[in-house]
Every structure is written in C-alpha cells, then in structure tokens.
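Got a structure here, written out as structure tokens. Questions coming.
Apart from one protein chain that is not included, each protein chain of the complex appears where it belongs.
The chains carry the letters A, B and C, assigned in the order they are written, with residues numbered from 1 in each.
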Amino acid sequence: MATTTIGIDRDTLLWMYKTMVIIRRFEEQSKREADAGKLRGMHSSIGQEAVPVGVCAHLRDDDYVLGTHRSHHHCIAKGLDINQMMAELLGKSTGTNKGKGGTMHIADIDKGMLGANGVVGSNIPVATGVGLSAKVRGTDQVSVVFFGDGAANQGTLHEAMNLAGIWKLPVIFVCENNRYAESTPVEYSVAGESIAARAEGYDMPSVIADGQSVLEMYEIGGEAVARARAGDGPTFIEAQTYRYHGHFGADDPLAYRTQEEEDYYEARDCISTMVSYLLENDVLAQDEIEAIDAAALADVVEATRFADESPFPNDGELTTDVYISYA
Amino acid sequence: MATTTIGIDRDTLLWMYKTMVIIRRFEEQSKREADAGKLRGMHSSIGQEAVPVGVCAHLRDDDYVLGTHRSHHHCIAKGLDINQMMAELLGKSTGTNKGKGGTMHIADIDKGMLGANGVVGSNIPVATGVGLSAKVRGTDQVSVVFFGDGAANQGTLHEAMNLAGIWKLPVIFVCENNRYAESTPVEYSVAGESIAARAEGYDMPSVIADGQSVLEMYEIGGEAVARARAGDGPTFIEAQTYRYHGHFGADDPLAYRTQEEEDYYEARDCISTMVSYLLENDVLAQDEIEAIDAAALADVVEATRFADESPFPNDGELTTDVYISYA
Amino acid sequence: MVTETATRNLSYIQAINEALRQEMSRDPAVIVMGEDVAGGAGREDQGIIDSWGGPMRLTKGLITEFGADRVRDTPISEAGFIGAGVGAAATGLRPVVELMYVSFFGVCADQITNNAAKMRYMFGGKITLPLTIMTGMGAGLNTAAQHSETLYSIFTHFPGLKGVVPSDPYTAKGLMISAIRDDDPVILFNNRQLMGISANVHVPEEAYEFPIGKARILREGDDVTLVGIGYTTYIADQAAGLLADDGISAEVIDLLSTSPMDEETILESVQRTRKVVIVDEDYPRCSVASDISALVAEQAFDYLDAPPVRVNPPHTSVPYSRPLEALYMPTPDKVIDAVNEVMG
Partner (left out) sequence: MVTETATRNLSYIQAINEALRQEMSRDPAVIVMGEDVAGGAGREDQGIIDSWGGPMRLTKGLITEFGADRVRDTPISEAGFIGAGVGAAATGLRPVVELMYVSFFGVCADQITNNAAKMRYMFGGKITLPLTIMTGMGAGLNTAAQHSETLYSIFTHFPGLKGVVPSDPYTAKGLMISAIRDDDPVILFNNRQLMGISANVHVPEEAYEFPIGKARILREGDDVTLVGIGYTTYIADQAAGLLADDGISAEVIDLLSTSPMDEETILESVQRTRKVVIVDEDYPRCSVASDISALVAEQAFDYLDAPPVRVNPPHTSVPYSRPLEALYMPTPDKVIDAVNEVMG
C-alpha cells in the first residue's frame, strides 16, 4: 500500500510516527539527565511532538526551521542527529554546537535547523529574513518558525508578519499554543479571540489546527508549504497543543492548571491517537509498532551512551568562534 | 444658540476652529523660523490639525496626551502655551522644556502633555502605562496617544494594544494616517486592508475616521473618551489625514507623491471646510471668522516676539536635570 | 540572656521580598509588574493564585497581600510593560517592573534608554520618574549565552539611569528600598548566584535604605584594593580571605552602585594601598571595570605602585559547557593571580 486512504504515503506515516516516538523517548531521557543534575533548565516538548513532525514532513534538508527555548522536538523533526543533540545537552565537544550552545541553542545549519533561541520571540524576524533570502536568491526554499503562545505577545511577531505580508515571503509562522507561558494562561495574556485571528490584520491566511493530531498538522502544514514554495506568501498556523510537564521541569504545573485539563489533553495524546489510527487502518500491525518503539528507545540509549562517553571541549574552545578569526 | 444642530455647543465649535487656526499659524511661523536657520528638522503638522483638536476637545487638563516627532498640533490642542512652545523651538530658557528638549520633545506635565517623542512608536507603551496608572489610582483620567501610519508597523503598538486590551485600560490609540512615513507610502508598508483592522485582533473597538473633518473627529473622539472614562477599555481610531508639507521641511513631497493627491486633500482642508460649516450654519459670521483669524495671527506674532527676546539657558543648565540631584 | 549581636538571617530572595512587601505596605503607589510575578494570572476564581512568584520567587506572596490590581502578571511584552512602567511612573505610581534576565534588555532597551533615562532631562526637569527595574543576571548556572550576561555596564553608560548591584541580603534589602523611594529610574541587578549562597549577615526587620551612589568597605586592608561588584564582591572577599592566610592584607570595596559611582571611596582606598585589582563579571570592553581602571589611573596616578589590573571574563559570549563556563568566570584564584601581579 503506497498511499493510505487519506492520501499520505506509508513511508511518510511511518516517518511521522517514528519521529514522534523518538522525540518522546529523547525527551524522557533528557529529563532523566536533568534530574540527575547533568544539565539544567531544560524545557520538555513532551505532548507537542505532532506539531513540528506534521509540518517538517514536507520540508527538505535545504528548507529552514527556527525554534525557541523549547525546541528539541523541532530539531529531531528537522532530522538532526540525536547523538549530537544529546551530546550538546551534556555540553560535550561532539554536540551539534560543540557544547557551546546547549539545550536552548541547538542548531545544525547543514540540516536547515537555524537554531533554537532562548529569547522569546527573537527568532521570528530571523525566520523572515531566511524567507527573504530564499526569495532574493531565487530558490523555492521555505522558512518555518515555531514559537509559543507567549511569544505571540512580542512585537517581533507583528513586525515579522507585516514584512512577510508586504514582501510575500515563503515563511510559515507556527504558533504552538500550549495554553501557557510559564504559568500564565493564554486566555489571560492574549486579548482577542485567538492568536490566529491576529494574522488577519496582515492579510495572511491563518488557521487553527489541532496540534495533537499529526495528520491534521500534516495536512495544514502541507498547504502552507505548498503556498510558500509556489511564491504565494506566508501562512499562519495556530496549533493547539499542550505541554505535559512543567515549564522547565522544576515547577509543578498543577499549581496553575487543573487535573481535568491535563487529562483532557493526555487523552488526546498525539502518539497514542496515531497508534490507533495506524492499527485501525492497517498501516502497521501491533508487532511493527512495537518494533518501531523498541528501535526508538535503542536509538536514544545509544545517543546517551555516545554523549556520556564524549569528551568535554578543551579549554581553548572558550575563545574560539567569537569571530571568524579570534584567538 | 448654546448647541448647534449636530449637538456640539457653540463654545466648543469656536474653540475647535480657533485652535486649528492657531496651529496652522504657529506651524507657518515655525517653518519660517526653520527656513531662517533658527531651528532644524522640524516636522510640520499643517493639514493634520483636525485630528488632535477633535479628540482633545473632550479632554481635561488632567487627562494625558502623548505624541510623536510631529506633535506641535497635539501640544496646542492640549492647551500648551504657544509662547513657551515657540521659545522651546528656539532653544530658549523660557521654553516648555527650558530649551533642553526642542521641537521633538515638547512636554508640559501640568497640562497633561506627556511629551512629543522622537522615536517612532516609542510613546505607545508609555501611554498604556498612563492608562494603567489612572486605573490603579482609581481616577477616570484618559490617556490618548497619537502616532503615525509608519509607527503602526512598530512592535510596540501590538504589545500596547494587547496590554490595553487584557487590562481594559482607558487608552485611546489615534493613528494619524497621513499616508506616508517619510517617503514610504502606507499602501506599501502596511500589509492588510487597514491599520484599524489590526485592532480587531485585540478585541478592541476600532474605527476609520475622516481626519480632515474636525466634526467627525469630535464625534468619534467623544465616543472613545466616554468609553475610556466609563472604564470600558481602549479604542483604536485610524484618522485619515494628510501632511501638506514634506516630511521635515527639506524634502520635496512631489518626488514621491502626486499633485492630484495633494489637491484632493487640500480641497478637503480641515480649516476651510470648517469655515464653510460655521458660515452655512450661522455659527459665525464672516467678520467673526476674520476676527478669530486675526487674533490667532497676533498670538503667534506675540509668541515669536516672546521667543526671540527670551534668553538662552545659562551654561550650568547643561548638567542639571539629569537626575533629581546631579550637579 | 540577651545577646546584643543577635543576627536576623534572611536569604537574598527573602530580603528582596521583604523590601517589596514593606514598601508596598507603606505606599499604595508602589506596584509590581512582570512575567509570572504572581503566576496563574486571572484564575483567582478557581482558587489559583500566587502559583509562581517570579523567576526567582522574589515576588512570592505579594499578590495575596496586595491584590491583583497592584501585582500584575504581564504578557511577554517587555517593551510594552516596561514602557508602561515609564508612563505609570510619570503619572503618580512607583512601579517596580521586572525584566526577567538582563540579557533580554534588547527587546525593551528603547523604553529604558530613550524614555526612562532621558525624560527628565528632555523635559527640562519638569518630571520625576520613580521607576525601579529589577533584573536577574550572571553566569555560572549553565544557561548559555542568552541567559547569563551581566550587562550593568551598558546601563551605566547612559546618563539619567541609576544602577545598583547588591552583594548580599543586607544590601539587597536596603538598595531595593532606596531604589523604590528614589525619584529617578533605578535598575537593580540581582545576581542569580547570590541567591543560592547563604550569607551570615544581619538583616534588620524594619525598612531601611542603603544609599544609592555609595560603596562600602567590606574588609579593610593595607596592601592592595580589590573592587567587587555584586557577586564578584563575594569572589573578591573569598580571595582576600585566602590572601590573608598568605600575609597579604587586601581591602575589599563592595561597589554596590555602578551609577552614580562612589569614586571617592575607591580613590581614597587606592591612595592608601597603592594597588588595585578590579573584579567584574561583565564583558571586558567598555565595562565598569574599564571605568574604574581609568578612574584610578587618571585620578590616583601618582599614588600607584603598579598598573591597575582587571579580572573580567574573556571577550567571548558565555559558553554553555560546564568546564568552559567555569573557565569563563572570575574566581578567587584569578583574583589571587592578579594580586600577585600587582604585588610584583
């Protein structure tokens, strides 16, 4: 079966499932590393896997993704090597960034990951420039920027949407509305009926998507990528999702949200609903699912071993890479 | 006749007419001073008089106005002394700001003018804080911020609209859309159908007003001020207007716009249409109009004399006012 | 039996928190704004309140005591709400606004440098601007280049802004109270590492001011002057303790205010010790350390037995990897090396 009933080919479905599972296992492991004191302040993406996976399924290596402080899932969805990612989390010389960036700054330009970014809203204009670059250089590359509901209140989003609008840039604005910025609920911080509605003021196609459904993210992401590639300008996607853990691991989310809300989202978990879909539609059998899960876990175990055994950067690295030529 | 057919009392009509004329005469004189080399880089508000006059007609001394680089009209409409204003333009010690601020920074806190501001978009958050202050202190004061179409593309507007929205602040956002930011046409720089439309993304009542009509500005401004005073939150007004001169006096506007466009707006000049209205509705007779005009001119002549004869600040002023206590 | 020297120990966090509470009680014009300064905003009706308390818990409990009107969680819109702080300060309030980390200054710098810093001067003195900005800073916690900067130097650059950098719970409380009561804009820089260090200093219960613009001599000495700023005062003092064991008597100046800066205290000390080592965690170029080095060279030239020495990080961003970050930081060892250099 090359293509499923909903028109997504099997390889893509498999890739999406497998990638979501790898993200989840990777994040579970990074939390363990954090709890063991091996890294600090990491922002878990568990619960939000479907958003970048559905969108990145349409991207090539030479398309670009830009992220936030919470970007492990963006990186994995964009095809980064998890060995290098785990090494980066531990500050090792074999990391994606040679250990100099860490959890909030993972980047791999060769894979088109132009960086997680620790400043809320800061990457949105950068992504707009990436779209401009593609346009000026005459390629059909696409630039996708992921950001949170909290970031939607930064002025940079407004400026970038306007620029992308007037210049018809191949930029896709994906707001991962996980309902909270730290402890601040989105209904408190965002005036107006939705975040997506703001894009209308910039004449930009916008849509609210179920960010727990990778199939819906795939479909909506596909339209946006096609629009961008065709030179028809930007798209705004508000993906409604949820982070299962606290903001950065050390907070108790039940201090600011309810058990019912958590249960509601976990019942619609992107991975378990995908499992049901794959089984019900005979895309995969139970043992195939289990094999994928086991392989994902093994990959993460291997990444952890790789990271653990890798050396820290040597002292000279402190003063390299400041400029092209410095020390 | 205490109140005219359209429900505006005669004193208010007279005040509005007189104030527009004073602004115009003042601006003509400041341009002469600039042309004579006595000040530099001043931004003429000629053509835009009706916007602040219509709105400020509803304000008390203890309400606040915040402006831009182009704010002489805001200042006069808010009741500032034109002698002190002209002295400020010439950098004299008798100026509103003791000569230390100049044309882009005129302020008079006693009159509720919290400052022109040279940085495009910079005063918008400040105005929001003024509204917050009124709310926290439990007064019914109103905060009005004027800004240009160009400023509408600064992120600060987005952030401030959101804040005013979620906190229901008594802030009135008045965009003076004079169609240009320096030489950049609004239809190029603003994505989306209108600037006012952006306010909808923040659940804020918004309206497009004819900024050449002081009566319309009065009506729309009145609604907004009433809403703010009643504690019902912010309003966005896009006032469509036109600056007759170049951006700052040294540029030729016909390099970037057409004679037809200039003619169209000048034919709808806020002062001449108001004269027709006043005459047609028997609010004023021709000789009364002429008397007002003559008085306005005399006031401006006197302001110029006052400014010319005032001394420059003494040298010690260079290092005062940096802090409450410094030098 | 009453001990006259009973000390009241508070953590740095408790000291700031107490200062805020006391000033809010004293003056209804004091309000607090910032991201998650309370937490779970807008859910009081669900029984959710005060669920966060600021990134360092500096503002914990304020909302329960003073209400949501005066303790406001903000959207992530620093230009918006710090600008709002300026407007509120100009019109009758005394806002304390939190910029979570100073590294984020760039999204709101215009409000600070063009409005807060300049309004009084531009308006010919006809306005006061009692705004306090408090912000977190400092490396050493593995938060990499965008969350670990120190940056008081760039605010010191701007006339019209005052800057204070507490070094322990005692100065934290006093400087926070002084900042709130000051009629000029003041930025208070909270080093994150100081929050984790238990300092055995007495913090009086009653409200007190520590004067802005004044340094203090934390440790007297004759052989060399060490100048520290916030966390680096702690480092300098540690170094001084070790040096004492080696028979070197180091005087430790705790700068506390970067602007205005207490030039007299520095000069008076250096004129006695004739040698100075400045310990600063900010980037080296155009830094407070440069300023102090230049000050001493220019004003105490004839007294100096050796050139001034600065201990700053190298001219790089803050690295993530732990061993690199450890190399990056000023340490007692580096201070001791510098002292050995000036002692000749």
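The working rule: contacts are C-beta pairs under 8 Å (C-beta built on N, C-alpha and C of every residue); 3 or more make two chains touch, one makes a residue touch a chain.
In this text the structure is predicted, and so the values were computed from the model without any measurement.
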Of the residues C:51, C:74 or C:103, which one touches the chain left out of the display? C:103
Determine which one of C:141, C:306 or C:343 touches the chain that has been left out. C:306
With respect to the chain omitted from the figure, which of A:99, A:148, A:185 or A:211 is a touching residue? A:99
Touching the absent chain when the full complex is considered, from C:59, C:74, C:153 or C:265: C:153
Touch residues of chain A, complete complex, unshown partner: 64, 66, 95-101, 105, 107-110, 114-115, 117-119, 122-137, 143, 155-156, 159-160, 162-163, 166-167, 320-324, 326
Residues on chain C that touch the omitted chain in the whole complex? 79, 103-114, 117-118, 121-122, 144-146, 151, 153-154, 156-160, 259, 261, 282-283, 285-291, 293-294, 296-299, 301, 304, 306-310, 315-317, 319-320
Of the residues in chain B, which ones touch the absent chain? 39-41, 91-93, 97, 99-102, 104-105, 117-122, 150-151, 153-156, 181-185, 187-190, 251, 255-258, 312-313, 315, 317-319, 322, 326
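Just so it is clear, only the chains that are shown with their structure count from here on.
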Give the identifier of the chain nearest to the protein's overall CA centre, each chain being represented by its own CA mean. C
Greatest separation from chain B - chain, by CA centre: A
For chain A and chain C, let me know how many angstrom lie between their CA-based centres, rounded off. 36
Using CA atom averages as chain centres, what separation in Å is found between chain A and chain B? 46
Out of chain A, which residues touch more than one other chain, so two or more? 153-156, 188-190
Going by residue number, chain C touches two or more other chains at 74-75, 77, 79-80
